[in-house]
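The complex appears here without one of its protein chains, the remainder shown in place.
And now, chain A:
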Amino acid sequence: MKHGRYPFILSFLALPVGLYAWLVILPFAQAFQISLTDWSGSSNSFEYIGFDNYANLFKDERLVLPALRHTGIILVVLPLVTIALGLFFAFMLNLGGRVRRGRIEGVRGARFHKVVYFFPQVLSVAIIGILWKQVYAPENFGGLITGALTAVGLPAPVNGFLADTRFVLAAVIGVLVWSAVGFYLVFFSSAMASIPRDLYEAAVIDGAGRGPMFFRITLPLLWDSVQTAWIYLSIVALDVFVLIYMMTPERGGPDAASEVVGGVIWKYAFNHGEQAFASALGVVLFFAALSLAVVSLRFGRRERIEF
């Protein structure tokens, strides 16, 4: 068994590692390199200009600065709201039912809720985009929300929610939360299922209500999962773009009101032919993702509770 070990290892690793290095690692490395040049992307001539692109990033008030601001907002709001809702729903489904003879049950219909909530997770962003674009559409295009608001006599934005600078970003974040909540509900649910029931039953005997139960038992024991969810959602938040591409006017409009970092990279790379500038912004995004993961792993760590 000892002999032929290394040939075997090599034969199994060569293809996956080769493919990965060629199509993932190398392009990323090239992007770093491109970001230090003035390459447009179409010609073959370019020169190294150091960190000029990076300096210019923060002078671009038309696209980059709004995009950084909006991505920042999404980065805070999306994880916060999604995790809060996910925890609340998971807690309800697992422990929100009645207390019967000292035992806590989940709410009735918990299975049904789980199946329904999770469904958006399997839909492609293209479908979700088409769906919600119509939900948010102006009234004369048959929008669902505008139509319903008018039907009960409330004012609705004339051009729909997506063509209104006041609502567009919130509308997009709403859709992001809508599609993500089910995943975190299931994720937190399975983590909650591993918390021993006697802890809750002891709490019931002590007369604890649902609130203290959640904050004193569930949340501390789920801390690891919450942290994982936070990292996942942060990465999702940084990568938001396809939904904006599908839903919003001018793919980030109106008036750059829903411009995000991913979209700006896209525009500079594929519409404006400023490949180097786009790569610089991409590198910034990369380091943002990296430092987020490092920070939340370092500072989020608590003493692990064995149970």
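For the reader, a short list of remarks on this structure follows.
Please note the rule applied: a residue touches a chain if its C-beta (ideal position, glycine included) is under 8 Å from a C-beta of that chain, and two chains touch if they have at least 3 such contacts; residues count from 1.
Everything below uses one rule, namely that contacts and distances are computed from a predicted model.
Missing from the rendering is one chain, named in UniProt as "Carbohydrate ABC transporter permease" (options: "Putative zinc-finger", "Protein-export membrane protein SecF", "Carbohydrate ABC transporter permease" or "Protein translocase subunit SecD").
Within the entire complex, the positions of chain A that touch the omitted partner chain are 1, 4-6, 8-9, 12-13, 15-17, 19-20, 22-28, 30-31, 34, 41, 85, 88-89, 92-94, 96, 99-103, 105-107, 110-127, 129-135, 139-144, 147-148, 151, 178, 181-183, 186-187, 190-191, 193, 204-207, 209-210, 224-225, 228-229, 232, 235, 238-239, 241-242, 245-246, 262, 265-266, 269-270, 275, 278-279, 282-283, 285-286, 289-290, 293.
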